[in-house]
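With one protein chain removed, the remaining protein chains of the complex are shown where they sit.
The block that comes next holds chain A.
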């Protein structure tokens, strides 16, 4: 069966290594000794490490940079010396100043902090061994998932612990705001890049040459976050391609034989920034990074944040990935030092690679029992009997395991114990009273307005959702199939596929769905649901089995908030949005629309208040051409194609009406497929129906 083979391609990745707790040794021996011990990592083909200053000189004298300097000089009329000086300043601002003494300081300080904050820091040592091998053979790029500020300190800490070459890390310039800390980070290997430098040729040239020089010479592993920023929702973010392009290009140009990309999954049992993120998503602006802010964060030192699992994935060879996909000889006819926009073939390869790496990160994310409990609680916002929660958690555990979730379920512990200790660790989110488990709502200070109460509740829902989100990648494909089966007009496979494909396209900003993988994902979903006995596929049909009900209804419930959220956005755009709605106004406007609905008792979905969901929904509508952006003066205005938005709303809302909002433009008798076909004819979504 085709779907089997497709799925089994991913199977080898799912053979996972065991973990070792690196804190155990720290608890039993001197941190000072540890920080001062001999550190002599092996390097790429035995290169001698390069002093930060020498590196800067190599970059400033490179043909690549000199070319751009001359170009900018000619365009601006400034003397090349002045531009050169500018480049030098940029480099100064950017460059790392990795110093072993600083690393030793962090090794000491972090040992202390980690032991206070976390029960365990677990690392798969086989992954470390693979990495060590890879570092010697090829330039290595470390690609960790990004959930917390901790991530990159943690990474360096682990590499130091295992005597591996310390990485240089691309960090956002916002850290620079914290004078002292910024410099400390710089000295522990961070280099700083501005968040946006769109048209700045010189900046781009300095930056890309800096990274490439380090990569080509193999001075140190390069580390950056494919997701670009910390995911506030704990879902993986759509990967950013800029840096990946930069690190892959030397391979295409033949400057290095290969580049190894190492996906690294960092899973936190409790994220330090948990409620901070929820507030941020609800529109409370993110506190500017400042040293004093960080000091205030000391408060968190008194809490228990459970365990961290860091999984170093199999290094991915860019050369093997590109085999047959990119013709390197197309780089033969152009001088390699002249910057050029990547060719289409290359762009799509890099894009595809980025998605695959993020999926590899997802695959090796360690899930805790609480993640399953949170998924259940969110489908029962009114609360659940503890016994029911326990029972369903056990059931869900089985389901998750059969879908190859990387579940860290304590061995030999009775289920009740597992559930109660999870609840204890997350007592800030859920509590048990009178045998019922429900979400904790933040203590109000003084009298509260209904909006404030709503806001408090939303914080706890979004915090809880950030745990549920961790399991989504395991269930996503079968869950979309479950929803598609639910909404399709018949059980015919092609109709179900059409619905699946619509959802796939719609949600491709919210979830990691590799471009072009619709069919493969559909087949994977079918395979999984059939394998677990929830679905059978006689001839050309897809139907639920006798025992499939719990699974399918759980899956429907799992995606419900997303379907509802997108629907609210559609409703808003059709009903409330004014003519000249600007992009800036969009998020607060949708938020207050949703608040109104919730307060009126017409909507029970709090997740739509998340700016993340609002942005993703808008991106989907833009992609589907239901909304257009028009730039008028300095403002970007959103032009809504109400017909199209309405149709999308209708497909989403099939059988899932937000009760009393009456919409009559589209006849309810119209089958989903008919609507989808209409959309197709209108050229809205030409790709997903065939």
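Of note:
Everything that follows uses one rule, which is that a residue touches a chain if its C-beta (ideal position, glycine included) is under 8 Å from a C-beta of that chain, and two chains touch if they have at least 3 such contacts; residues count from 1.
Just so it is clear, contacts and distances are computed from a predicted model.
In the listed set "GOLD domain-containing protein", "Proteasome subunit beta", "Pyruvate dehydrogenase E1 component subunit alpha" or "Alkylglycerone-phosphate synthase", the entry agreeing with the UniProt name of the missing subunit chain is "Alkylglycerone-phosphate synthase". Note that of A:27, A:328, A:417 or A:628, the residue touching the chain absent from this view is A:328. Remark: the omitted chain is touched by one listed residue; of A:125, A:200 or A:255 this is A:255.
Considering the whole complex, the residue from A:66, A:194, A:336 or A:492 that touches the absent chain is A:336. For chain A, the residues in touch with the chain missing from this view are 253-255, 257, 327-329, 331-332, 335-336.
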